[in-house]
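In this view, the complex is presented without one of its protein chains, the others remaining in place.
Then we have chain A:
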Amino acid sequence: MRNLQLSFNQTQKVRLEKALERLESLSSKSNPNSCVTVGDTIPVYEDGILKGHGTSDQKGELAATVCGVVERINKLIYVRALRARYKPETGDIVIGRVIEVVPKRWKLEINFTQDAILMLSSMNLPDGIQRRRTAVDELNMRSIFTENDLVCAEVRSSQGDGSLQLQARNQKYGKLERGQLLTVDPYLVKRRKQHFHHLEEYGIDLIIGCNGYIWIGEHVEARDKMVVDQGSNSEQLIAECDKNSMDLDEQDGTCTPREARQNICRIANAIRVLSRLGFNITVEVILETVNLSNSLNLDIHDMLGSEFYVLVAESEAERRSLSKRKR
């Protein structure tokens, strides 16, 4: 949690500090001796250890190259940095924005040291047929994704020089529309089994990208590739139409209904609060925060006020202490 720039009054400050202290005391399972700074020697107790990230061999001893916590898993010793850029691994779900369209590939910006590459051959064609990409396909690349589109994809591999290759060969990957993108710090998103969540009660799709980009959007049914072709039409209509008019009833439905938009904003604010407080972003925590705001009948913009921050911190401390007691 870095310098929350909010004005807390005295009681709120006290409550917030109490909640944070409680959280700290609950989470101190790691040995305080295992914090290292750059250049510190890491004590090694056995032979045959594997040197992981954040360590380097210096004059026969293991030294840390980042400030962080030493983690030991079997024979692997590595230093987990407290704040670091996104570290991609094969199979990660990421969300990226198209920056460039170059022959046979798209370049996406994914909050990583370099832009990721999505090859034309790693993308399903609109008509769904599996075939060789011809020159005509190359010329029509812009009809699939153009600049500044949001794309959801999976990390296929990382090349030797550090560049990243993505693939989007599944129905659930592809262009993201009708929703909001949020950026949080990548270290707040842990790798889980599921990154795609469909929140039924709100009718919202939630995609938590491992690179810290989170997509909250109106629920789209199993992607029909035909939607991509009509994409340009519906987007124009969405831009023009009024929030309240649901009478415009085209083939694929145009305006996002007002309630869906409010839900999207509510969930987005919940995620903003959680990321400012430095809590891990998981579906359960997000839903709890949203339920908390609903139970208090808070207006959506009040969720970013200081009172809600304090409440969220307190409820998180409560939740963690409960789960610890259960164990």
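Annotations for the structure displayed:
Convention: contacts are C-beta pairs under 8 Å (C-beta built on N, C-alpha and C of every residue); 3 or more make two chains touch, one makes a residue touch a chain; residues count from 1.
Just so it is clear, contacts and distances are computed from a predicted model.
Per the UniProt record, the absent chain's protein name among "Glutathione S-transferase", "Ribosome biogenesis protein BOP1", "Exosome complex component rrp41" or "Eukaryotic translation initiation factor 3 subunit C" is "Exosome complex component rrp41". Of the listed residues A:Asp161, A:Glu201, A:Glu221 or A:Glu284, the one in contact with the hidden chain in the full complex is A:Asp161.
Which of A:Gly54, A:Gly96, A:Gly179 or A:Gly209 touches the hidden chain is settled by the complete complex: it is A:Gly54. Per the touch definition above, the residue from A:Cys67, A:Val101 or A:Leu287 contacting the chain not shown is A:Cys67. Of the listed residues A:Arg22, A:Lys51, A:Arg72 or A:Arg85, the one in contact with the hidden chain in the full complex is A:Arg85.
Chain A residues in contact with the hidden partner, per the touch definition given at the top, are 2-3, 5, 37-41, 54, 56, 58-59, 61, 63, 65-68, 81-85, 109, 113-115, 161-163.
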